[in-house]
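Left out: one protein chain. Kept in place: all the others.
The chains carry the letters A, B and C, assigned in the order they are written, with residues numbered from 1 in each.
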């Protein structure tokens, strides 16, 4: 029997708290899960620093990747007897679902910004490069790995396949909303996925939703909206992200200044040089990062050791509301005051902004073209979701942004009580509303 | 106001998936949670290697410690208007609950066995030694840290206080059963804790259960029984534990043989020497362990690098049932055959045994004296649980043991097909039943 | 001890699937629950005919009334240490919460419309009239029953007390949304009530919400919106309501025409005459209604027996979308065609409309003045919810209405296939879209 058709003797299951069971029948999927590059995802948290705010959020990307695979598996099973659906794409869909996050590293967001990396690039590299994953995929058929990579990169020609993994209502989002809600314990991630799966229909090059299921989709959009603002953009989590970025910046800066680290940061050097190859990248999981952060607590550089100590012991920055448009003068004054107070503002004063567009209709030609969700009406025509749903219409296309200013309240508290610098800093930070 | 009575301006809550919210009102508790020695528990998984079997089980001891605190808080709140209860012990109970697992290191079970450590000893040390935790406790009152340590060590004179943390139905067990069930996703951890808390009564030096709540307790005992056999003793998890132990053994052996590690294992040296002080101990979290295991994959020693690669990539040992009483001859023959096949049996052939006593009545003088659970009957007398419950009676005092033999099936598969050694090994391992 | 202060020896609990336990400590509450007028609520379904659409929705008003009591109990417990809160109102709040729906009869909506009744009037009558409930309340203190009645009627002077039971975020709504979601099994009723209760604050004459809890309130408002359209206004349920109304109309009509019922409808006569006294009203529970509907299936009047048979056996009317503004001509033509086809349109052709205003800001002077929800901002000022929440703003003050035309598809199917009447009816009903 061809490798692509090989089935396990008995279906295997993984117990999953979100989907109850993850079902695996294909030998290919089983082999991919066992590959070292996939097992590595166990050592990378799905939500980075969020566990410092919601202590339950300690789940890994391994966890989530299995979930996305399972959702796609269920969608496809429903599609089997539907027109427009090409059964030959089944294994491709499952592989792309399973592997879509393969290139994520630890704390991706901060690492990518500081070291100018792109996890999507590494996902591609792992799939088409010299890896166990690649070998397994090529056993399926020559060029299969490239197809999987294309689906994940959204360049695959069959857009229907692409849309299962990447659209405004895809398996990726449906899994992470539910999973992150489960592990954080918040009540926002509930929507009736089983119903959504039942009303999904493949039509030409997209997945549409039977209009009778519109309310379940509304619930999903609201769930997404709430999760972004209540969990993903939580200011305490962002505070930890700010510190993390500052650590990476400082370490890079020190390296560039030929600072002599007590322990040679071998795992980081290619990152500092911004010349990261696949081998280096795959080695860097969260344990490695934590190892260095712990060791760096004992470095002589006061800034690096302080920031690392803050991160490891959750001694985070405080924050106040900040409006970058109206408050630039205040920011500049604060910058200068921090310098006077000998608290380096490059590392200890930061404006962080979050913004989200909970749902968007299609605006061709714009930076990020987002394909809209279409409802399939009883008569057979398609209708864009926000034209049919009041609720979705109300938040559609509306970007919401939130800015906060982060700083070390403990340092400020320690400033000389008499000093006018302290007084003025306090006035600028707190005159407008309380720190929460 | 005295530090021990200080209250936060507003009650703080942690969102918890198991108990919904963890409530903190005392400044002391707030400060303890923020202490570095407590934050360190974030980097130690509650269930060690269990996530290799149940991928959801990635939650930390930090997570669990908050849970135990919360349960004790709820019990005490119920006790407030009850006779026999000394309200002055409130803060002591809360601190002991929060800190009871403070001395756990990564993968405690294996580390303790290989390096002859004891996490309870370190819990004591952290509380009474030179630590942030200690300073906070001593601010409450002089000698308070010792009291907390005594409660955890079960030597505190008020046995009622001790029993909240350590008995056959204590806050520790009630939390971990529910929490581990939640994160693994299994259905076994359900019991009606709210009801149990409602029927708990402090009587003299123990917590007893009103007999009307007996069935909830039965459910709890069954839940415990199932969790042990379905989750905690799962043979796949034990396989990972076996490999972990072997890694530690090998590294220690190499160190003792003056093997030259590519990277000096500085964090491990005091462990290899079995002279671990508190500072060394506190540094060793899971990230550090994973760091070395990753680095050791590239060591020249074939056994160390193979075992580390197995652990990191979940290439585990297989297992078969094994009866150490009846099958010693077979084991000895296997040992020799492995040697002939050049697979070092010291590291690649292991019998692992698990055993559990789900509930025990009191047997004074025995090795581990377990205090029984008492029911408070309508007339006021106390009755030992197993005398009233058929189900508990049936499993009471009955130790169940399971033995399995672990080995690397992949190595065996690679042996020369013709070789009589391989044939005989296979015969010995598989003649008696299938590998599952 | 005064009756109002009497406590049960031990707190009693009711096991409740929604709130886990309902806690009762006051003798007064215990006695009210045991009163016949309250027990009667066991025989009246919370959601009338909804169980014909969602088979799980068979729960009674007894069920819901306990739930509202429990929520108010929890709110008040939180309020105990808050300023602005008058502890003396505790028992009044609990009684009003428990009794707020006491005057509901079976299928209130239809009965009230057809027989010109008002359940709120009967709630008042039961509380201040000659009933067991009244006697219990007067034992608390003279005039206490009047106070309870006033709270429910919203005329009580302390508006803070009133708002616990009747506002846009009251205990009544919080219970029924969760309860109805639980019993129907839909996923829409989830919101974090525990968090809402934690952020509620009594301020002057209203309950406000700390702004940090805004998102939980958004979730609650969305939950309300979804429950209305997905459950309460479900067209299949409305079809059953239409038939029910028609039965009542027909029976009344027959009675007025001196039709001779096989069995004297003694329980209905005062309803037919629109002279219902309290004694008659209290006797009419759902069993009585079902008894007559079953008996009436065997009446000679073809319309009455057909309608009853439909209701009992769930042979409901079908429906199509209908716009009363644009389609009055069609409706008139259909009316005439039904007459020609000898299907009495008075009973077999009905437009039913549902409309909901999910949240409203305050518009003084309007028909139904709805008090808005206020957020308590960190600085202490109050802010109306829709000015702070994009989502709530989007649905605020927007009434949504849905009209459907109901008819007996089975009767139409039986019309002579050749008849131009049938053809034209079908054309009018179905030309515009499919029956779902």
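The rule is simple: a contact is a pair of C-beta atoms (placed from the backbone, for glycine too) under 8 Å apart; a residue touches a chain by one contact, two chains touch by 3 or more.
Since the model is a prediction, treat every value here as computed from it, not as a measurement.
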item: Contact with the hidden chain (one of B:39, B:132 or B:230); value: B:230
item: Absent-chain contact - pick from C:185, C:324 or C:397; value: C:185
item: Candidate in contact with the missing chain, chosen from B:101, B:150, B:218 or B:299; value: B:218
item: Residue among B:141, B:187 or B:401 touching the omitted chain; value: B:187
item: Hidden partner chain, residues of chain A it touches; value: 13, 20-21, 194, 198
item: Residue numbers in chain B that touch the chain omitted from display; value: 186-188, 190-192, 195, 212, 215-216, 218-219, 222, 225-226, 229-230, 378-379, 390-391, 393-395, 398, 400, 433-434, 436
item: Where the unshown chain meets chain C, residue by residue; value: 14-18, 20, 34, 36, 39, 42-43, 51-52, 54-56, 58-60, 62-63, 66, 182-186, 283, 285-291, 294, 312-315
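Definition applied: only the chains that are shown with their structure count from here on.
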item: Chain whose average C-alpha position is farthest from chain C's own; value: B
item: Length of the line joining the C-alpha centres of chain A and chain C, rounded to whole Å; value: 44
item: Chain A-chain B separation of Cα centroids, rounded to whole Å; value: 32
item: Touching two or more other chains - residues of chain B; value: 20
